[in-house]
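This is the structure I want to talk about, given as structure tokens.
A single protein chain has been omitted from the complex, and every remaining protein chain is retained in its original position.
Here is chain A:
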Amino acid sequence: MSNYSELDFTPLIELSADEVVTHSYVRDVPLSGGKTLALVTLDNGRDHTRPNTLGPITLLEFGMTMDLLRERAALGDIHGVAVTGKPFILAAGADLSKVSEIPSLATGKLLAQLGHYALGKQAELGVPSFVFINGLALGGGLEIALNADYRTVDATVPAIALPEVSLGLIPGWGGSYLLPNLIGIENALKVIIENPLKHRVLKAADAIELGIADVQFASAMFLEQSIKWADGVISGTTKVSRPNAPGKVERLVKWDVAVGIARKMLESRIGTVARSPYIALDLLKAAKSGTRQEGFEREDDSLAELIAGDQLQASIYAFNLVQKRAKRPAGAPDKALARPIKKVGVIGAGLMASQFALLFVRRLRVPVVITDLDQARVDKGVAYIHSEILALETKNRISSDEANRLRALVTGTTDKAQFADADWVIEAVFEELGVKQDVFAEMEKHIAPDAILATNTSSLSVEQIGAKLAHPERLVGFHFFNPVAIMPLIEVVNTPETNDATLSTAMVVAAKLRKNAVITRDTPGFVVNRLLAKLLGEAMHAVDTGTPFDVVDGSLAPFGMPMTPFELLELVGLKVGAHVLDTHHAAFPDRFFDSTNLHRLAEYGTILERDAKGKIKGFDKGAIKIVAGGTTPMTGEQILRRVEDGLADEIKRMLDDGVVHAAEDIDLCMILGANWPFQMGGITPYLDRVGASERVFQGTFHTPPIRGVGAELEPAGHTTATTSGD
């Protein structure tokens, strides 16, 4: 058993020279009956855009503060201790900026131990401890509160969460042990496992319902009422009940079953490659019994292991891409150049076009006019948009006034003259070069000379689409991902002709649509489809050469992707998939496979066998028959190697060719556009760590490679995962 107070935290301090320290300020507050509450404010001295974070120096200061307060409590000088934050923020969690610099497994473990050492002191004060959750409380921020005896929450707090497993971490400062013992195993599984995977956070009311906080107060008098409530608890007039705290029966009967169910859910949702959710599950399971100290020590070991591993480093890299790089897109021109958009035109009234119209009207709140070949199609499109607006209204997502406003903004016409005052015209017509060229050339007769034209093409050359334009400089690619309302990525395609005003407008419009835009060159497949075509082409090639479906599917398991290749093909549609492979094969015949079998499967209609609920049971017998006949099957290892090396090669070419500005943009695209996992860091950190980069171009995408310090100690890469090759 380790005694935290005997540890030497110096190695952590040495890493923390530039830590933005969140200070622990103490002020005494008078309570009734002459008692005193020591009120600790966590404040890093910055405004709410730089939330409080918990680094080593912060934690040591917090620990020292608690030591002083324990001494004062022993003297009878104070009768309770409460911790709260600066406006809008309790704390946003551990300061992860230095995690990549942690030099050893032992230092990583120290970081876990320091959190337990400092936050755990709230339980050893000799007087009741409180945390007044006044604002954002994420990860270690929430664990501050879990380590106290009592919690109040401001009713307007928008984000309370333990998101660690989505980052390749676990709640390692007490959360994994304390939370299930506070709110029950099922609730804890929801908070620690389920919510992070869905990127969900709790609001104050949820925290109350789950039992994380004991009581909530309105924001206007939150601190005053929290202090009054604490006064009641200290004086004994307020009793606190915890109906969700686990009892004997729950521990005996429910606990293991609930963890088992969660494990199955996890396996089916994300596979078994990502380690942190499973480590969290093990910790939650073990939290059923034993002491707090034992629970904390298990967290120390688990956290140290994760910090030393590759997945956490890749996840933090990915997190920073999504949180920071996505908000400041590389190569974006000055926003001031953007043309204001006061009216939007959509060419096409089909499903995709209607989804665009809906998104534009909701986010830009300007007139949106749609057009198609005939009035019937136009009417159908407008009716679809109106029905979606009604659905939003019915679900109380928008008010009836807002619904009226949006409905009135959407019109349909077959008269292109009505596009004359549109500032932005986007097309979603049939994916054929001639059609798109003609549609734009025709539209150009009606619109202003500097109105922006945007194409949603996924596979054609944007520059060629603009070949018949008098003003091709106003054309930009604006490639959405399906489903349009949900997928956060837009590839903004910058042709040699596209001018800065157009590019800037596209970036500003994307942001207003609340999408993340990445600028790409006008090369086939841009980023996401090109890499998916590489992966799916290799998968189909393996099938074509005689490799069974299940071997192919299993071969890529070490990626830990959200879907197997054949699930993905079915999701995008087999016909679309076959088309994507064809176009890439046509563009790069020596590197991309097309597949006749895929066309035949598309004709047939399915690859996977599913039960009545749509759950995958195996491979369709007819499909297996269709692809039979290959004579040179590959092993899983061979396929994996081909895919890894193929991706590394393709990405290297894309970077050499300036398709995007940096490897980071490739990863950002794959994370946002294809849901490739954080633990891979998108793709390039993974390719570096499994040696594909080295094999293909004798280098790495990142210098140094994004890896954990413990990487040398463990078997690298995919050998840890199961393959079902032979």
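Definition applied: a contact is a pair of C-beta atoms (placed from the backbone, for glycine too) under 8 Å apart; a residue touches a chain by one contact, two chains touch by 3 or more; residues count from 1.
To be clear about the criterion, contacts and distances are computed from a predicted model.
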item: Protein that the absent chain corresponds to, by UniProt name, given "Nucleoside-binding protein", "Thiolase family protein", "Peptidase S8" or "ABC transporter permease"; value: "Thiolase family protein"
item: Chain not shown: contacting residue from A:205, A:220, A:257 or A:330; value: A:220
item: Among A:12, A:40, A:73 or A:188, the residue in touch with the chain that has been omitted; value: A:40
item: Identified contact with the non-displayed chain, of A:84, A:107, A:216 or A:456; value: A:84
item: Absent chain, residues of chain A that touch it; value: 25-30, 39-41, 43, 45, 84, 87, 218, 220-224, 227-228
